[in-house]
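Yeah, one chain of the complex is gone here, protein chain that is, but the others are all in their spots.
Residue numbering begins at 1 within each chain, and the chains themselves are lettered A, B, C, D, E, F and G in the order written.
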Amino acid sequence: MKKEIIISGFGGQGVMLAGTLLCYAGMRASKEVTFFPSYGAEMRGGTANCKVIISDSPIGSPVFSEADILISLNCPSFEKFYPSVKDGGIVFVNSSLFSPPAEERSFEMVKIPANNIAEECGTVLAANIVMIGSFAKKTGILDPETILQSIPEALEGKEKLWDINKKALSAGFNA
Amino acid sequence: MKKEIIISGFGGQGVMLAGTLLCYAGMRASKEVTFFPSYGAEMRGGTANCKVIISDSPIGSPVFSEADILISLNCPSFEKFYPSVKDGGIVFVNSSLFSPPAEERSFEMVKIPANNIAEECGTVLAANIVMIGSFAKKTGILDPETILQSIPEALEGKEKLWDINKKALSAGFNA
Amino acid sequence: MKIRHHYCTGCGHGIIHRLLCEVIDELEIREKIIAIAPVGCAVFGYFYWNFDTAEAAHGRPPAVAAAIKRILPDRIVMTYQGDGDLAAIGGNEMLHAANRGDNITVVFVNNACYGMTGGQMAPTTVMNQITTTTPYGRNIEDGYPIKVCELLKELEGTVYIERTSVDSPANIIKSKKALKKALNCQIEGKGFSLVEILSMCPVGWRLNPQQSLEWVNKSMKKQFPLGVFKDRL
Amino acid sequence: MKIRHHYCTGCGHGIIHRLLCEVIDELEIREKIIAIAPVGCAVFGYFYWNFDTAEAAHGRPPAVAAAIKRILPDRIVMTYQGDGDLAAIGGNEMLHAANRGDNITVVFVNNACYGMTGGQMAPTTVMNQITTTTPYGRNIEDGYPIKVCELLKELEGTVYIERTSVDSPANIIKSKKALKKALNCQIEGKGFSLVEILSMCPVGWRLNPQQSLEWVNKSMKKQFPLGVFKDRL
Amino acid sequence: MNQQRKKHVKITAEYCKACGYCIKVCPDNALEFERKFNSSGYHPVKWKGKCRMCGLCYTVCPDFAVEIDDQETS
Amino acid sequence: MNQQRKKHVKITAEYCKACGYCIKVCPDNALEFERKFNSSGYHPVKWKGKCRMCGLCYTVCPDFAVEIDDQETS
Amino acid sequence: MTKKLLKGNYAVVEGALQGGIDAYFGYPITPQNEITEYMSQRMRAEDRVFLQAESELAAINMVFGAALTGKRTMTTSSSPGISLMQEGISYLAGCELPAVIVNVQRGGPGLGNIDGAQGDYFQSVKGGGHGDYRLLTLAPSSVGETYSMCRDSFDLAFKYRCPVLILTDGVIGQMIEPAEVDDTPLKKDKKVKDYGWNLTGCLGRERRVVRSLYMKEGALEKLNLRLAERYEAMKKETDWEESDTEDASLILVGYGTSARINYDAARRAREKGMKVGYFRPKTLYPFPSERLKELSGKANFLVVEMSMGQMVEDVRLAVSKDTHVEFYGRPAGGIPETDKILEICKKMTA
Partner (left out) sequence: MTKKLLKGNYAVVEGALQGGIDAYFGYPITPQNEITEYMSQRMRAEDRVFLQAESELAAINMVFGAALTGKRTMTTSSSPGISLMQEGISYLAGCELPAVIVNVQRGGPGLGNIDGAQGDYFQSVKGGGHGDYRLLTLAPSSVGETYSMCRDSFDLAFKYRCPVLILTDGVIGQMIEPAEVDDTPLKKDKKVKDYGWNLTGCLGRERRVVRSLYMKEGALEKLNLRLAERYEAMKKETDWEESDTEDASLILVGYGTSARINYDAARRAREKGMKVGYFRPKTLYPFPSERLKELSGKANFLVVEMSMGQMVEDVRLAVSKDTHVEFYGRPAGGIPETDKILEICKKMTA
């Protein structure tokens, strides 16, 4: 098993946190993992994305050009990355902010109103984790329990945020 | 014909001027010439020397390790350079300032009281040109007339000094 | 100038860009200006400026500008520099251009940090300010905030030096006047002019835009008093 | 210290070296001093100084010294720099060491030219002075003489700043006192100290030694008035 | 056809980054955030439709989002 | 053996570069250039043998050529 | 050792701390800002010297000062900043001072971009500064190796009294992956050691001079010959990693990030039945020329770099005369494509 995942959105949407969470969880699940971030030229308002690989065997390059999975938190990043999703791949979109038309695509699309769900959990900032919950459910690559256990590591020193993120994860999983 | 000449002394004794004068004269005599200066680490009070080559055929390196002729205006530079004079070479020393003992040497030594002669000509600063006069006489490499004609070139823009240097040249030649 | 720019929410660069463009239009020098963009958040200034612009190496705009002005003395040469660019790595080029009295105009955007690289300490970071490289607040060990206007006014070569800010409509209007005066100083051949503008960097400061206005007003102005420091016009 | 040194006839470096050695002996700090020699005529200072010395890159002694002092705060760290070294290429390192208030002592030998490389214009070359790169005399185009003491005193980080000269016995004695005070400033942990010494460079100036004394007295002091510029001791 | 020119505060919602500077300086309280997001995820400012046209909102906007416009009305 | 210490201005002729600074400051006119050259080609300064021992010559000499010395005499 | 999820840039900091770093000097530049930032926390927390320099020029000269005292010192930067350090690096080499410099390479020339790239190989191993000096150059290809190389670099620097360069790039600096890190507590050596060359004040010994100006005839040449000897001695530090080279008819050569790409490509090539091997220099200077020469009897080489072709020259110089050496590279942030590599493999093994 080797899954190449892109998580993308605006800076501030927690793209990087979502990516590292997957890594911690992958590591906890005794898998090989890499994480590679990329910031746009723009400061904080710009787009940001990260590439995560979860694999059963050693990983070479952390960078890849075709993804198995795309988790897209906003529209521009969806536009940018969906062409690089492999045939048969899965794309998660944050349908609170945008909703791509139902064209004929070679990948499967999962729409989650992540902002709305997150707001219900207490903060719109947890939309990223809602998406991860949905990702866990849909792909089965990582056990939701493992991800849950990894939240404290990914949010080391930010104890206050653990609960709300755990809540968001479950909400995403159950969405 | 290829003659490799070292002129050496303190900074301020006109070592470089003497060297360029030889170059101008050599050029005037349709010979190939090169001039290469070398300053010590010390500022103006330190030693200075230059290497001049006068040749009938094209000159490669302007730097050489063994000299045919050494013109030495002070004692430290004599000490430094006489070991590099070829067997059968000629060494001109400024006997106003120092007088090496008459050891058994493999080169011929010409002693000129250049400072004294120069002072007689009007300025001790012309000791360098006195030495060149003596060099011309002894070696015959360059015609004294040619050297005389080259003084204005070597002292371009310093018309006031031409006469006294011409005088010093003759005085050195006739010493 | 209608264009969406890339600065963060509440960033002062956007305001200053607009002022500059207005002033340049009012002075009718758009077609003879050559601007030097900095390395810093405003590195992409040229996306928004409709005049000749070059990007210099980090800190070197004054040297670049000095050369251009000496070669094309009838053009208007302007540098746009952040505090890291001008006061840290580029301190010497600034000092010497000012000292030579090169007839250029420097727009100096002081946001008390290195915005572009993530909010590290700048030479103008104020005491006790927390940045990504002064996690416990700037202290004496890190040096004192450098007051560029106060320093450069000591040099004989400088003609017009003013410090303004963009934290309120009144100050924005003053900033515009200062920019105009500085460019006029050059147009009239008087010599080196510099306008330092205190500018909000909400993201670098980890404040929201409203708080950042407050912070300019309370913390920065104390360290960097506004006013005209030199005027030989 | 009996040693034949390599400076030109009438060069001020020799006098300043002697003063320094006397002061260091009197303060009994020879065994704890680390000196940074400049690139310039005094590059061989270490031939004459009987204490630990390193040669820094041209202009960088303040950065080198700052690092040493921060690592070994109980040693005495001193830089010896010419005007080219300190005020031209090394202006930024000086500015920032002074601004950080690094507890080091700078001996700044101002001889109004680049002695070592043959007497070119330095930032401290006075107006109309003829040098090998200002063949028609320094003029406005070349910039103004930089007054280092006047500039650095503006920085909060500086504690003791004085300008002296070595053109007369009285001034030589004052210079010695200033050097002692500057080193004491460091010994007492007070912070950045600098002594600028106007120094003869007969060869760079194309004057004889006697004329060079005159020139320090007449031309240099006018541009660079002697005195204490800052004393927070 | 008797045309009248009337001033108008025009806000380009897509440019607005919701810093709120304009709202803060408006003497007439004539500006407010919209509920909906723009495509960048901000709640852009909108003009309530009536004010003294002082122009301060234009002055402080860092994002070229505000224009004081002449609008043709009949 | 009754020893007396007497001060003495000692000039190292080989160090002297003939700048003349010492001559200029000497209040007693007790210093002068020698006629002969030293090995570096300078006319070094020499002490005429009697003076007020003010030490100014030492103070101004850039070349470590002057020492004010204690000399043993009997 | 413990396995820890770590960012490449943080690994520089933790590795340096484990290696006993006493003083850090740096200036922000992307993509290595995390190093300076994290250093500012960790060094202060560990009561060591941290100073944000006013520029890279100042930083390298502060490193020079720190190295003079015999303490363990480091600076870090990325390509343009490293260019500014070239004079200082040449001085460190000329003064025979130990120090560690990390270059997290980004795209060039000029301001370029902030992506990972490998365009500074020549600058690193041939000498971007003036004169005949060399840098012991280490090229990590993982976060864990970034950690261990940074840790060990100080010992190397002191062993050879020379600046050591860690040549990494924005990909490895920015990536996060599990890395083995030591659990041993940090060494805290507050003593001022005497190495016989460092400056600490001359109490109880002869004074010392550290310099690189040698005006006496032949003196500077002597320094150069001494350095050359040392570079010769360094050869025993030569290090590399290889796999599947035994029976390979083609060997992929790359360092750092491009080696990771090669790793994937080589695996896929084998899957497709091509006899492709993998070779990664871990030291770029000294370069594993001898091993490459040995291998070149049996195999040809494809050198992959994130540049227009720099290390490939050292491979060409190393291999035996009848070996075929091909190059595939993408400069300035372009990532070499595994498919493209496979395509070339196919041609070269055909």
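Please note the rule applied: contacts are C-beta pairs under 8 Å (C-beta built on N, C-alpha and C of every residue); 3 or more make two chains touch, one makes a residue touch a chain.
Please read all numbers here as calculations on a predicted model, not as lab measurements.
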Sole contact to the chain not displayed, among C:Ile3, C:Ala67, C:Ile140 or C:Ala170: C:Ala67
Full-complex contact with the absent chain, from C:Thr53, C:Asn184, C:Gln210 or C:Gln223: C:Thr53
Residue of G:Met39, G:Ala53, G:Ala67 or G:Cys95 touching the missing chain in the full complex: G:Cys95
Selected from D:Gly12, D:Gly45 or D:Gly91 as touching the chain missing from the view: D:Gly91
Subunit B, residues in touch with the chain not shown (by the definition above): 20, 23-24, 27, 32-39, 58-63, 65, 153
Chain not shown, touching residues in subunit D: 39, 43, 55, 57-59, 84, 88-89, 91, 114, 116-118, 120-121, 123, 132-136, 142
On subunit C, residues whose C-beta touches the chain left out of the figure: 30-34, 36-37, 39, 43-44, 46, 49-57, 60, 63-68, 70-72, 75-76, 92-93, 95-96
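We take it that only the chains that are shown with their structure count from here on.
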Approximate Å spacing (C-alpha centroids) for the pair subunit C, subunit E: 28
Averaged-CA centre spacing for the pair subunit F and subunit B, given as whole angstrom: 36
Separation of subunit A from subunit D, taking each centre as the mean of its C-alpha atoms, in whole Å: 61
Sites on subunit D at which at least two other chains make contact: 7-9, 11, 44, 92, 95-96
Shared-contact residues (touching 2 or more other chains) in subunit G: 54-55, 57
